[in-house]
Structures are given as structure tokens and as C-alpha cells.
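If you scroll down you'll find the structure; I have some questions about it.
Excluded from the complex is one protein chain; the other protein chains are retained at their positions.
The first chain written gets the first letter, and so on, giving A and B; residue counts start at 1 in each chain.
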Amino acid sequence: MSKSPTGNFFEHFYLGQVFHHATPRTISDGDSALYIALTGARHVLSSADTVAHAMGYQRRVVDDLLAFHIALGKTVPDISINAVANLGYAQVKFLRPIYAGDTLSSKSTVIGLKQNSDGKSGVVYVQCEAMNQNHQVVMTWIRWVMVRKQDQQLPAPATVIPELSKVVNVNDLSIASEVSYQLFDTQITGSDFVWDDYQVDEQIHHPSGMTIDESDHTLATKLYQNPARLHFDASLSTYQKRLVFGGHIISVARALSYEGLENALSIAAINGGSHCNPTFAGDTIYAHSQVLDKWQIPHRQDVGALRLRLLAVKNQRLDDVAQALQEQDGKRVYQANVVLDLDYTVLMPRKSN
Amino acid sequence: MSKSPTGNFFEHFYLGQVFHHATPRTISDGDSALYIALTGARHVLSSADTVAHAMGYQRRVVDDLLAFHIALGKTVPDISINAVANLGYAQVKFLRPIYAGDTLSSKSTVIGLKQNSDGKSGVVYVQCEAMNQNHQVVMTWIRWVMVRKQDQQLPAPATVIPELSKVVNVNDLSIASEVSYQLFDTQITGSDFVWDDYQVDEQIHHPSGMTIDESDHTLATKLYQNPARLHFDASLSTYQKRLVFGGHIISVARALSYEGLENALSIAAINGGSHCNPTFAGDTIYAHSQVLDKWQIPHRQDVGALRLRLLAVKNQRLDDVAQALQEQDGKRVYQANVVLDLDYTVLMPRKSN
Partner (left out) sequence: MSKSPTGNFFEHFYLGQVFHHATPRTISDGDSALYIALTGARHVLSSADTVAHAMGYQRRVVDDLLAFHIALGKTVPDISINAVANLGYAQVKFLRPIYAGDTLSSKSTVIGLKQNSDGKSGVVYVQCEAMNQNHQVVMTWIRWVMVRKQDQQLPAPATVIPELSKVVNVNDLSIASEVSYQLFDTQITGSDFVWDDYQVDEQIHHPSGMTIDESDHTLATKLYQNPARLHFDASLSTYQKRLVFGGHIISVARALSYEGLENALSIAAINGGSHCNPTFAGDTIYAHSQVLDKWQIPHRQDVGALRLRLLAVKNQRLDDVAQALQEQDGKRVYQANVVLDLDYTVLMPRKSN
């Protein structure tokens, strides 16, 4: 019997199927150092033990996106190694702080299936969760991917499309009760702007850009132990180039967005997102943000939530989110340089009264 | 007196000569994170504290090859900085688990010498060992290199060629007595295939490929503190390109071989190996394995040994190990794309009865 893993094709998935994904991963300070080197991240809760500890954390936390990329990477061999396209994320919730030394493992449950009309592939919806070594759920998310069908003669499964909320409700955000934002001093980040200062619809221009090289995107993707082959083997891509892992673009854009959102201390949720166009080595990424909404957090005076739209654009700066879309055949579509449109929610200190 | 180190030339070596190599190295979780990022390694004993601890290890172990490359790198300034070619390894034995925080140092003893007939260089055989901070030997190996002669007028030394076993005997493999493979659950790696399932002569196709970039091979070689100049300075190579360190190819091939050998949990020995052709940045590496032998381990029902052949090929996939060789002038030689032919022995859990 062949020992080569072939992964799952569309016909192998069934509703309610549960995958306990392979190979747990202990996250270390080494991973965090690499994450800073690979993305340029400067968010303070992952940089400084002193600051995190003063707010009530045990010590500095593992960057939310580093943990997410590792947890997601674990799902690839079972869920998306035969994917044609990663269609989307929804309801990504960051539930507990993760510290160096924690060991993460991931689990997925199939919650939706829809065969494409041509019978060659289908969409698989999974509800995923990542657990730490104490079996505490640290993150949950929904993801859907288009997966090839191997045996096209097999009948299509019943179509089930899960109902997906477009946004994680503010009441479902998890804010560590042991953490106080009141103790946060904005001198720490050098920006005075806190939750109270941002307005709905306000646009934020992030001045820095970052050119992507082959080594840095592949090092990142290997760090996350994400074995999706398009990122490592140019011969597999229709572009004859290695495709940059979309998660790396999210991380680079989040790092670039630091300048203008310095006090967006942690990510509470990703409401949705799409990788609008591919990125390749040599492309320079710029980021632009817009405030979509702002919410008070129930029972908390010290911290508020901002719902943000984060656009990443290659080789071009945006002055306005409107420039991300263009008219084509009477439809509004992403212009060719837009590589990411992410809808996410951050936690930010509030002005003390 | 010149302070520039010139290293040893062939005439500086004598039988029985002992080198205590410079600069011990403490290995940290940072090195392990980088090793994952540089190679894409996913072997569970170096990934997850929880899994390693449950089997009896203190915590996750330093990857066998990461430790080997660091220990070998230490020998370069004394042994091979003036080498023309690295001819081979034999009898590489992994004797004790290495943990983050351990400090390794290396020692070599000259066990063979043979001047080449042209008098311009000669082969030096060394028996090496790496020790931890408690003076415990953690690895031993034999290596032979062709080294330039500086003063060709000097007489040739007596030729002594050590007798080298082609394989590390199963009785000489070291399996930590505190470690139980019975407690290993294959759900951890996602592969059901254990020692009992592999057959002698069976071939294993590893589906993934990995393109090598300049930064990742040079970062790896610097991480190992291996100062061999051909890997860093293009002007020194006959190819006018930086040569990829052979150890990086071994590591990439071992990482690629994870898909199909997920439960090859650790390396017990490297029986021999040769770097058949050079690799350069831009080359894409594919791996192919063959089971050479399988052995029961004396007094152990929980774990068995597989002797494997691991071929790494650039820019081409192999369907069969036979494709690695071709006829040339009546001889069987490696075809030009084969970059590694490694003979090594792994430990794998056995089916519980």
C-alpha cells in the first residue's frame, strides 16, 4: 500500500466529520523572534514582558496572527492540501492569551458541503478550533475551501451551506478578565490615539511599505508548518512562481498598520477576509485602514473594540478605500493590485475619565 | 606574526592527532524555531513538548540533524577549511537526546591519511564526537575529506585507511531506556503506518518539493556556525555561485520525506552518504525513499529500526530509485540531478499486540 499521503478530495468529506489534525506544536520565544524578523511586527504586547505583565498578562503573549497561522497550518494536510482555492474565513475568535511554552493542536468539523456545477470540485466548510496543552480552546474559526474531486463519477453530496454571520458580535469577544487596560500608558507606544479618538468611517494611511522576498515568505510558511505546496514549488503554480501564503500578507499588512494604529493592542476577531489577488516575491506591500465600527465592551470602561477594514495593495499606495474597487462590466470588482481585504476587530485602551 | 588563521593543510595532520574544536554552542528553542523555518521540518518529537514528554523525554528534543550540523560545523576550522571535497560520512551515531539549553562541543581524532598520487592533496579520516555540558557523548561519527597540501615538497605520510563498516549495526543503536514508544498514538502524526507496515525494498514517493533560496541556505549554514567559505562567497567557487551546504540538503530532504514516513520519529544512525552533485539557489529539491532493511531492536517490543535510502533530486521527480543512476562509459553513475544519496536508520513505533 502506498505510503504517500494523498490528502482528502471533495468526495472524502461528509457532514459532521471530525479531524484531529496532526502534530501539535509548542510555540517558543524563538517563534516570536522569527515572527518579528519576518513581518516587522512591533505590537507591544508581543514585544515586552514588562508591559504585558503590568497589564495583568503572565508575560508577553504570542502574537495573535502567529498563533493563528500555526493553528491553521495544522489543518492543511487534512482539509486543503488538494484545494483549488481558499475561499474565505469567518468568525475567527481569539479566546485566550497564548504564551511561549504553550502547545497548540487543531481540530476541524465539516459543517457544509456544496459540489460545484461542473462536478470537478466542491466547497468544504469547516468549523475549527485550536486547543492548548490544558485542553482549553484558544481560538475558533470557520474556513471554506474549494477542493478537487478525484472520482468525478461519485454522486454529489446533499448541499449544506452554513449560515455565517458577517461579523463577530461584540458580546462574543473575549477579553481576559485578569487584564486591565487602565494601567496602559500610551507613552509606551508613542501614540496618544486611543479608542475614543477613532471615528467610524475614518481612514488611516499607513506610511511604510515592505517588499516581499522569496526567503521571507517561505520561511514564514515553513515556520507555521503549513505544507501547502504552491508556496514552495514553483512548478505547481499556473504562474510558474511560488505563490506567497495569504497569511503572510495578513501579517505584513497588520505590521504595516502599526503606524497609525499603535494602540490596537490585540486582535479579538477576524470577521472575514479575502485574498483578492496573488502576491509574488518582489511585490511591495502597502496597507490602508478604515474604521468600520466602534463598540463599547460590556462591563468594561478601560477597553473598547474597533472594527477595522485592512486593505493590502501591491506596488501602489491607496489614498482612499474607494480606490480598491473598480467598475468592470457593470460590476464593482477589486482592482488588480489589491491583494487583501480583511475585516477584523481589535481591542484598544479607552481614555480614563 | 600573522593573526589570520590559515587552517590545517594535508601535511599538518598526523595519525592519532586530537583536536578539541573551538567555541562550544548552547542550543536554544530559538535554534529549533529557525530549523523549522529553514527546512520545513515537522517531526513531532522536535515540535511538541506534550508528545515528547508523554513518551518519557524531558520535553521536545533538538532535531537530530540540527544538532549534527552544529557539532560538525565546529570541526570545519580545524579539519576542512582547506578541503577540496567532503568525501563522506560513516558510522554517525545519535546516542542521547539533546535538549534546548544543552551546550555542545566537538572533538576529532585523525584515524587515517592517504596522500593523492599527484602530491597536491590527500584524504584525512577523522573520528569525531560531540559532548554535552555534562561531558556525555551525544553523537559520534567518522568523516573523510580531501585537503590541499601547502608544501608539496614534504614527504607523504604512511598511508592508513581505516576500515569502515557500511552500516551501524542494530546492536549499536542507542534507544533511550526512559522512552516508551508504546505510549505513542499515531493520531498524533496523522499516519497509521508504523514499523510493521514497511517492507524491505519498498519505495516511498514524497509528494512535496522545495525551492532553495540564497538566504535560506546561508542562514542555515551560519546558524550552524559552519564557516566553510564556498557557501558564503561566490568568488571562491568554480561555479561563480555560492554552493549550498550539503547538510542543508540532507535536512530539506529529511523534511520532505515526512510525507510518507511520518512516524520515523528519530534518526538513530547515518550509515553513509554522498553529495552526488552540487545544489545552487533556485534549484527545487524532491525526495524519494527506499526501505533498505528493517530490524527488531533487542529487548524492545515497542520500537523497531528501518534502514532507509533517501535520495534528493533537483528539478526532477523520481518514480523509482533506479532512475538515480545511469550508464556512462560502461559504469553506473549518478545522473546529473541527483544531489544526495543518504543511507540512514530511523526509529519507528511498532504495532502494539
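As a working rule, a contact is a pair of C-beta atoms (placed from the backbone, for glycine too) under 8 Å apart; a residue touches a chain by one contact, two chains touch by 3 or more.
Values in this document were obtained by computation on a predicted structure and should not be read as measured data.
Student: Out of B:22, B:137, B:183 or B:200, which touches the unshown chain?
Tutor: Going through B:22, B:137, B:183 or B:200 one by one, B:22 is the residue touching the chain not shown.
Student: Using the definition of touch stated at the top, determine which of A:22, A:38, A:311 or A:324 touches the missing chain.
Tutor: Touching the chain that is not displayed is residue A:38.
Student: Touching the missing chain, which residues of chain A?
Tutor: Within chain A, the residues touching the omitted chain are 28-34, 36-40, 42, 44, 47-51, 60, 187-191, 193, 197-198, 202, 204-211, 213-216, 219, 259-262, 284.
Student: Which chain B residues touch the hidden chain?
Tutor: Touching the chain left out of view, chain B contributes residues 1-6, 20-26, 28-31, 33-34, 77-78, 100-101, 103, 133, 213-216, 218-220, 222-223, 225, 227, 229, 232-236, 242.
Rule of thumb we're sticking to: only the chains that are shown with their structure count from here on.
Student: Between chain A and chain B, what is the separation of their C-alpha centroids in Å?
Tutor: 37
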